[in-house]
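Attaching a single structure in structure tokens format; questions to follow.
Of the protein chains in this complex, one is absent; all others appear in place.
First chain written, first letter: the chains are A, B and C, and each begins at residue 1.
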């Protein structure tokens, strides 16, 4: 089972002919992902590591159904690529690209909601159901199969948590990096909802950061909809100085909103186990 | 009964404080129309012939439900006025104004369809159910109550037919002027559909013109959905030279499409009685 | 408002569509100066608003300055479909590898703008639509949800293009869509859209028509001046007075009507009863005394007019004002023509009274057909022959 992606997921790579696209097409194939096509306008008919390339998503779908798309085009091309996937109702669209303009992200989010398409990202390493499949750019071998679901805004913290867990013999059902930007297609609440009914997921790890309101909304959700599984949270950036931008576009603290304090307090009130260190997280998962 | 408007219809006038707006507010009141408000941004609190004026449609609807709006603002203001009515889900919006830019009409039509709002016009004299009510600028006294439904693109031909009928003692259930522009909110087919099940309407008069495809689409509709009432049609402009614009924005003939011939032929094939003169029309209504 | 090719190309270029290098000129000297910048050979294209330019010999080529002067003079002496050639577009001569068609026009069935692409460029698109409909690829354009580049690409792929060329054409078509909405066009056509020997995509022609009702806010299109003398003088006079007037040759019955539909129906009735309409005239929504008078004056001046039908409603308008306008002209000119007025609506009694004082025939409660019959009878009395038409 797992959530979002599994062994049956048919994946396309938008931007497959680019440098990153070629590399990650190979990495997906190495992880035995069912890559059914690449998409690069103007490159229809080409091949990338044996994967056929098409000019548009519609052209792929003439040949084969598509369950998910991974977008690795440069920032200026993300809007058009996402619209292509959304208009063709690809159910899951993972936008890896960093530095997507905010107003493009707003449009993508709005269009996807109207079309019933799930967007993950932008600015994400993607989604992996270890041992089954991935739609993302994470190194597969540091992730292990098991019962812990992971939701994180940060890609490298997803790596950190998952590899720590794996080293300790604790595997993951699915790891979902929801991305580091302010405006994202999928937030903590959405993934919590998916993990709720996933039989393979026994515990859920939530890796938050300062800035934004996703963690507070997750706390509200958990309080209003009693959750059947243990949720363990860590909030990064408790020691970051206010009004400084810590790399992630979503991590700015402003006027007392989105502070580590407010996130930790609301999660605790919702019955979440909030840990103060990443090692404590591992211990809580045992 | 009648269609679209009746004695219960609560009407607002968008543009009530303008010269045309004031005049037609008075005319509506003289016809005993239930005028519940005028709308002119910036003039909230004023009165026109005793009718309270509001700044927006939403402001009227705080006070009273609204069934129909008559828009008599200048062309440049029509889009904003129509959006106001559409966003507030006024069920019937009659756009009297002439010379509405085509691209504004396209937007109005698209938005209204998405919102489930019926637009009549633009460039129309409106709708009258004689003796009951009107949302339009026709002189009420030349229209008489009776069993004939009238659909026309042309305002003055609506007057002509209705007044001829009235002089001969034949009244009308409802007269709908769908307007003279290419892009309109309501076409022949829509009104035929309404007259179909109206018990007060026994016969339907369809006054077409050269240009456009509304009459051909009406013919197709009548052929595909057998119609329980006699339909009598007249097509104006049979003698107009091709490639000349005859005043109505919708009346241009181009490349053999929308000619009087094609309209008359397709209507006849659909079983419609097509008359060659307006006097013949009166005789057919007896 | 129909645009000349050079005006249309200027707008398309602003919307990011590549057009051939060139400039518009009014005489041979200017033409030579432009050609000197472009380099020979060049193309000379007559700038006219009517169609059939190619067949009429309105496009020429020149390999050198002498040929250019000769051809320019020849073209500037030409009339195409009755329209004098007054300007030429001098352009670089293209080496054509491929000719496509791209256009957008309002589809009368869906009432949506429709994008059309065809690999059969250079042909009349109506002909393509009728003879090889499979070679015309269409996409309806929802103004509230315009297609993205991928959807345009799907269409262009169907037209048989590939790779870089396909991408360039798709980009051009997307810009064409932008241009259509930005300039509030009714129709925009690039025929042919050229792919040249170097792989460049270029709009080799441009037909644009801008919505007249949008000219108030379409500053660029509105800045294109039109010489009114291109119009018939009476049409120009009507246009100046904002009156819709179309003159028809060889007619004998003039018409003043309020409303386009009523005007057309009146013409039909005149025809049916043996008259020949000399004009179409629609006073439109604001028939004041002055405009009614102006309209009547224009119809009285229309050559060949022996009788006049005035067919009006006091709906938006007011019968009294319109009657005053008519009376004013009658009092001033005492026209010899037969006149029948059919008029009813708001303030009809006051209007009728004004006309009755001038002993004008009025149809008060009768139909348009009755008014036409009355006018035809009057003309017969005067010995005017009908056209023989019986409808």
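As a working rule, a residue touches a chain if its C-beta (ideal position, glycine included) is under 8 Å from a C-beta of that chain, and two chains touch if they have at least 3 such contacts.
For clarity, every value in this text was computed on a predicted model and none was experimentally measured.
Within the entire complex, contacts from the absent chain reach the displayed chains A, B. Of the listed residues A:46, A:61, A:80 or A:142, the one in contact with the hidden chain in the full complex is A:142.
Note on the undisplayed chain: of the listed residues A:9, A:152, A:172 or A:259, the one touching it is A:152. Which of A:5, A:240, A:272 or A:285 touches the hidden chain is settled by the complete complex: it is A:240. Taking the complete complex into account, residues 20, 75-76, 98-103, 106-107, 109-111, 114, 125, 137-139, 142, 152-157, 159-160, 163-164, 167, 180, 182-184, 187, 207, 209-210, 212-213, 217, 234, 236-241, 244-249, 251, 255, 257-258, 276-279, 282 of subunit A touch the chain not shown.
By the touch criterion stated above, the residues of subunit B touching the omitted chain are 41-45, 55-59, 80-81, 83-84, 87.
Convention: only the chains that are shown with their structure count from here on.
Subunit B and subunit C have Cα centroids separated by 27 Å. Annotation: 56 Å between the Cα-based centres of subunit A and subunit C. Rounded to whole angstrom, the centroid-to-centroid distance between subunit A and subunit B, based on C-alpha atoms, equals 53 Å. Among the residues of subunit C, none is in touch with two or more other chains. Touching two or more other chains at once is no residue of subunit B.
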